[in-house]
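The complex is shown incomplete by one protein chain, all other protein chains being positioned as in the whole.
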Amino acid sequence: MSGVLTLPARRASSGVFLALALTLAIGWLVVTVDGGQLFSLPTTVSLLHVAAGLGLVAVGQTLVIIGGSLDLSVAYVVSLSTLVAAETMNGDDGALVPAIGLALAVSVAIGLVNGLLVTKARINAFIATVGVGLLLKGYLDNGYDGPAGKTAPALVQGLGYQRVGPVPVSFLLLLAVAAAAWFALARTRFGHHLIAVGGDPEVARLSGVRNHRVLVTAHMLCSLCAGVAGIYLASRLGSGAPRVGTEGLYDLESIAAVVLGGTALAGGRGGVAGTVGGVLLLASIDAIFNQLEVDAFFKQVIRGLIIIAAVAIYARRARRKAAA
Amino acid sequence: MRVAELRPLPRVRPGSVVPIVAILAVLVVLLAIRQPDFLSPPSLMSFLGRSAPIILLAAGQYFVVVSGEFDLSVGSLVTAQVVVAARLIDSEPSRTWPVVVLLLAFGAIVGLVNGIVTTRLGVPSFITTLGMFLILVGAVYLWSDGAPKGGLSEAFRRFGRRAFEDVPGLGRVPYALLVLLAAAGLAVLLTRSDFGRTLVAVGGNPRTAELSGVRVWRAKTIAFVLSGLAAALAAILLGGYSGVSFQAGAGLEFGAITAVVLGGVALGGGRGSVSGAMLGALTLETLFALMNFYGVSGALKSTVQGAIILLAVAVSSMRSSSR
Amino acid sequence: MSDDPPSPLLTLRGIGKSFLGVRVLEGVDLDVRPGEVHAVVGENGAGKSTLMNVVSGVYAPDEGTVALAGTLRTFRGPRDAQRAGIGIVHQEFNLLPERTVAENVYLGHEPVRRGLVDRRAMLSRTAAFLDSVGESALPPDALVGQLRVAQQQVVEIVKALALDARLLIMDEPTAALADHEVEQLYALVRRLQGQGIGMLYVSHRLKEVFDLSSRITVLKDGSRVTTLDTAETSADELVRHMVGRELSSYYPDRARPEEVGSVRLTVRNGGCRKLRGIDLSLRAGEVLGIGGLHGSGRSALARALFGVSPFTTGEVTLDGVPVRLRSPRAAMRAGIAYVTEDRKGEGIVAGQSVLDNALLASRAVLPGWTARGARAMRVRELLAAVDVRAAGEDQEIRFLSGGNQQKVVLARWLALAPRILLFDEPTRGIDVGAKSAIHDLVRELARDGAAVLMVSSELPELLGMSDRIAVMRDGRIAGELPAGATEQDVVALAVGAAPEAAA
Partner (left out) sequence: TDEPTATPSSTASQAAGSGTGEQSKFFVQADYDNELALLDATPTGPAGKPWEQVLNPKMVETAKFKKSGPYKVCFSNAGLNNPWRQVGFKTMQAEVATHRSQIKEFVHVDAEGKDQKQIADINDLLGKGCHALIVSPNTTATLTPAVEAACQKGLPVIVFDRGVDTTCPVTFINPIGGYGFGHVAAEFVSQKMKPGGKVLALRILPGVDVLETRWSAAKVAFDKAGVDVVGVEFTDGDPAKTKKIVGDYIQRYGTIDGVWMDAGAVAVAAVEAFLDAGKPVPPINGEDQLDFLKLWKEKKLTAIAPTYPTYQWRTPIIAALKVLGGEQVSSPWKLPQPTITEDNLDGYVDADMPPLHYAMCGCTDLPGYPQRWK
């Protein structure tokens, strides 16, 4: 009686890599015609650096979004983390480890608060994290009137500027973090439960999943990633910067990257691989337009269009699958 | 239908306006203590007048949110509208009305595009409107290459800046307030109408709505158009109130969404009232004034704001908890 | 307490529960012995599911105690209950469409090896369980969203089994199952009984109750009416306890020839993704029953006629005029109504009031500020007519019992005074009382000249209600039977044992 079923592929992420390949191909063509070089060493390095920063945040963001939540406070967490790290190091390699530890601890703590607000206080994630963001903003605005602290030289040389061929260490770090996240989602109970909570909290609860615990953990991991991103930026900037996170638009950009990667905002569906693809896509667009010296505002328009178009295409393919 | 024995309904239902009214009351009291003359008609009138734009945006946002979507583009839309208005009017009074009409049309069209892309192309509205946000900001900077040009006519600025002076009893009645009252009235009427109720159903369960003959895509699109129109009105009042600048609409989208949620509207749709949303916006504005009057230092403002918002939302979500 | 019967596995004493001041359960006593199937019956809203949810830790009781094998238990949540060895098949599906069968079955207690989820074990064990319920054809790595309602029901059951529970609760496990699948369930239940597993069995299908249970507890308005030994009671007595009055176990009279009017709707060679070569005609005043196995395309047919997933080939005529029913809206405008089989997912707007739910369709297709008053009146009458039980017309519908929700959905459609009604499992999960009410209603509609198409997996209902029966198989109409056909005839056509009789 049970008719044979045709299962649609569960990877929506394949789409983003297609988009990425296309973008790079077209970009390369245009840039070359324009007399530039898209894949020159410096350009590639810059591209990967930009990707590393956003990527670290976006991977964390992926986790909360898969859990049906959202984190709009990451930008401030990033800034705070740079400051905590740089101020604790204060240019001294000896303080490297404690500083990193402290920065990450602070970040995780913020994640904990986010998580508790979303679960225990039952505040919608959007508001909860915007609220926490405001709290942090106030602290940063009030406490810092500019860059502060000094990153340990070792970190600057290492994470900040060290490369393996054209690939910055920071990008390798991103890959490592992404791999870890992927593993957590696919191979641990936490991952399975997180996807369930994102898919349908009630079902998860009735199936004996501890929804709150799972979501709080996800939020802590998200902030942790933001913290790591902060440390990377501190290593890049040589000091703590109170507004680097917000200037970088890490909150919205990370979400955009996640969705570009084929993760459903509603939760319960998606993956980290796609997110990395989404980040690379955004970074490549940047790089290409840089080469072409396109006006930043025009670039913004194109970005908007590309984001919408890309997601529209996924939606289309998804529908076709459903109908097939 | 048999009403089985007297089963009392829950006091505070999810989506009720009770909590927000309470919160607002508290803030107003605090404000009155610190600054008694704040409640004097003239000052109250001007306060309501200057709060009109964000309240309008909240009302517009309500329709989108209750239908289960987001509109993150309103802030940039306001900015775009103000800048466009300035350049088109170019301090030429005679162009005021045509431009006003044009702005409303512009707002409606942006809403329409948001709606169509979201419903017909199946792009999550968070992304659609985020993209629209980028596009609008980029486009308006591009178009006015980087710095607003021209200027707004007095006739245009009147709407957001001037008032009927020395009205007996009230002192002054800002035009903005009248615009607000009219729009608010319409909004409430709309939520009571078939469309309004249907929209809530769409937000609650699109499948059911579709199978009951509701054109879900149409309902949602209309919601976006309403939001766009609200943004246009807000832009007209805001441009009038404070003139041209690229900052005109900065951050308003978050303001509006926060207000809507404060007002008890559920993100994700299906629950909440437009009056709640507008009260939420008024609460935010009151909070802002409160901090000015209590002299909360510039930098700490956002901390206080964040804390109070979290508190308020937490409280209301607690009160309206079933089970 | 060491009497002759084995000491009870589950003991409930004085269970009480109210929601927001609404009394739902009151002083319910009940016990289940190892290896016993204890049936719980009652009208819609009697509190059956709530009671089951209390036992399975979903709700904490306001009063009373839950004892498992003699020791008192307080569950902080479903998790605790599961740990204590209580498994439950919920009345509504609790599955994640985006996840595989195996992932759903083991959700919350995934097998782990060295701290990592052991997928291989998950798949193999799930496959084993599927075997044990005779669903070996169902791949454990299929996405649940791709499964048919019936298959999902099976996954739901397997999910409960996977907890290897001491006490298994089944809240209307057969609501979505056809009779021969019910047989498989019977076998399973008996096997579990053999293993000394106690079972609470909630169902509106008295046949099953009598086939399976050894004792029956009747709930009414939240309190226990009585507990009977199945051997010593009869359907009539049971029904009397449930509804507190005699119920004619007969179906309303069929349409007399003169009542059957002209042909309203015809389909010629209709086809779509799930249907092929559909030929059928529907007359005013008659009830056309649609039989068949699950997945045979009955819902697909209804959905095609209602324009949800329209026919891609063939021709449909309404009163002789060719029509294209591209969307539900178009169908509604043409006077067609459709009561879906998936109430939770497609039938109700959980967060809206009873009244809003009942008005939904009218508002959509015949809007207008002026008509509102009259419309509201009409809907109120209808809600009364179908006898909805709720705290008030502005109570959120999610707080109503399944049956009452269904009645609200019916009222929604009746408000449009449709000329053609498509019912997909109209009495699924509806109690005997309401059921016969709905049967009378359907027949009445036919009498008033409506053409009714009724999909049903319940053969007695199908046979009792239909003036004609079209039986489907693999997306085609296998054959048509006149009134008075027997269950065997239907099943024979459904499984393809009989030569296809041309319609």
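All chains are identified by letter, namely A, B and C, in their written order; residue positions are counted from 1 within each chain.
Criterion: contacts are C-beta pairs under 8 Å (C-beta built on N, C-alpha and C of every residue); 3 or more make two chains touch, one makes a residue touch a chain.
It should be emphasised that the depicted structure is a prediction, and the values quoted were computed from it without experimental measurement.
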Omitted chain - touching chains that are shown:
A, B
Given B:161, B:197, B:220 or B:271, the correct residue touching the omitted chain is B:161
Hidden partner sits against subunit A at residues 40-43, 45-47, 49-50, 53, 140-142, 144-148, 156, 160, 233, 236-239, 241-244, 247-248, 286, 290, 293, 295-296
By the contact definition given up top, give the residues of subunit B that touch the hidden chain.
35, 37-38, 43, 46, 50, 53, 145-151, 161, 238, 241-248, 250-251, 288-289, 292-293, 295, 297-299, 301
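In the analysis below, only the chains that are shown with their structure count from here on.
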If you tally the C-beta contacts, which comes out ahead, A-C or B-C?
B-C
Averaging only over C-alpha atoms, locate the centres of subunit B and subunit C and give their separation in whole Å.
44
Residue ranges of subunit A touching at least 2 other chains are none
Residue ranges of subunit C touching at least 2 other chains are none
Name, in rising order, each residue of subunit A that touches subunit C in their complex.
1-3, 5-8, 10, 187-189, 191-193, 195-196, 199-200, 202-210, 268-269, 323
Where on subunit B is subunit C touching in the complex?
1-4, 7-10, 13-14, 193-195, 197-198, 200-201, 204-205, 207-215, 270-271, 322-323
Please name which positions on subunit C make contact with subunit B in the complex.
19-23, 45, 59, 221, 306, 308, 328-329, 332, 338, 340, 345-352, 354, 356-357, 359-361, 363-365, 367-369, 372, 380, 383-384, 387-396, 412
